[in-house]
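Please read through the structure below; I'll follow up with questions.
The complex appears here minus one protein chain, its other protein chains still in place.
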Amino acid sequence: MTVGPYSTEYDGPDARLVAMGIELPAPPLPAANYIPYRRADRLMFISGQVPFLDGELMLTGRLGAEVTLDDGKRAARVCTLNALAVARSDRATLSGWAVAQLMVFVASTSTFYQQHLVANGASDLLVEVFGEDGRHPRTAIAVPCLPLNAPVEVQLTLVEL
Amino acid sequence: MTVGPYSTEYDGPDARLVAMGIELPAPPLPAANYIPYRRADRLMFISGQVPFLDGELMLTGRLGAEVTLDDGKRAARVCTLNALAVARSDRATLSGWAVAQLMVFVASTSTFYQQHLVANGASDLLVEVFGEDGRHPRTAIAVPCLPLNAPVEVQLTLVEL
Partner (left out) sequence: MTVGPYSTEYDGPDARLVAMGIELPAPPLPAANYIPYRRADRLMFISGQVPFLDGELMLTGRLGAEVTLDDGKRAARVCTLNALAVARSDRATLSGWAVAQLMVFVASTSTFYQQHLVANGASDLLVEVFGEDGRHPRTAIAVPCLPLNAPVEVQLTLVEL
């Protein structure tokens, strides 16, 4: 790969998604009186996302019971792809945004203590897609369950560069 | 109703509250070393609100057990009225604000999966009061319980228009 003085191996989140072979889904439509996102100053607040895949939850249940750690990570990744689909709908690109904050809610039994490892499914994707701008502060917690018995919910907040 | 070229049926959140017959309560006073809200740039962060009504929780318990879905929605609405009371205390009006983000925490058994329907009690009120500016991104999750055994807690963040 030839890297000139102004080029870089990282060429932005849209190109990166293509290189990763990822086609973002249509942004999930809210089913009630809320909206997918709101911009406020340079921030973009995005609604919490569950792992809908082709209109259905890709899996249900709790970590520590029916859902394995690997499946939990995959679910966190799909939640995050849905959040990115929402973000891109604002101006048809993900370029120009960094990740301001990530919250990951993991449906867990009260003896499953690896919510941080589940959250890596979201964090790793964000860094793959956004590079350094994808690195983020993060809070991962357990919850007893989630809407529709989803295993993971991801709340993403972006900031304009 | 006569609607002229510059008029609209929606005439702002204060008038809308009057039309709805709602008198906001006095803003709940924090009982410890915290404050009801802080403005930061154009954002207003508001403390999490539980459904205090005339100084007492309107009901206690969990969804999926003692608390029905309809009562949970009503509790979410009362939490939100308390948050609006806090917001209005800043400059004696709700005019000039939009909703930036809503988080709804629902005390739930681990097999109650309708936190999103409980949250509609908050979301519907916000749209009734603020119109289009009340539409918001939202995150609804279950929690095993809440302070004082409240069934619902609502965290509202506003942004100046």
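Going in written order, the chains are labelled A and B, and every chain counts its residues from 1.
Going forward, contacts are C-beta pairs under 8 Å (C-beta built on N, C-alpha and C of every residue); 3 or more make two chains touch, one makes a residue touch a chain.
Since this is a predicted model, take the numbers as computed values, not measurements.
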{"item": "Contact partner of the left-out chain, one of A:S47, A:N82, A:Q115 or A:N149", "value": "A:Q115"}
{"item": "Selected from A:D14, A:D41, A:E66 or A:D90 as touching the chain missing from the view", "value": "A:D41"}
{"item": "Residue among B:P13, B:P36, B:G72 or B:P137 touching the omitted chain", "value": "B:P36"}
{"item": "Positions on chain A contacted by the hidden chain, ascending", "value": "41-43, 98-102, 108-116, 119-120, 123-124, 126-127, 135-144, 157, 159"}
{"item": "Residue ranges of chain B at the interface with the undisplayed chain", "value": "30-38, 40-41, 43, 45-48, 62, 103, 105, 107, 110, 143-149, 153, 155"}
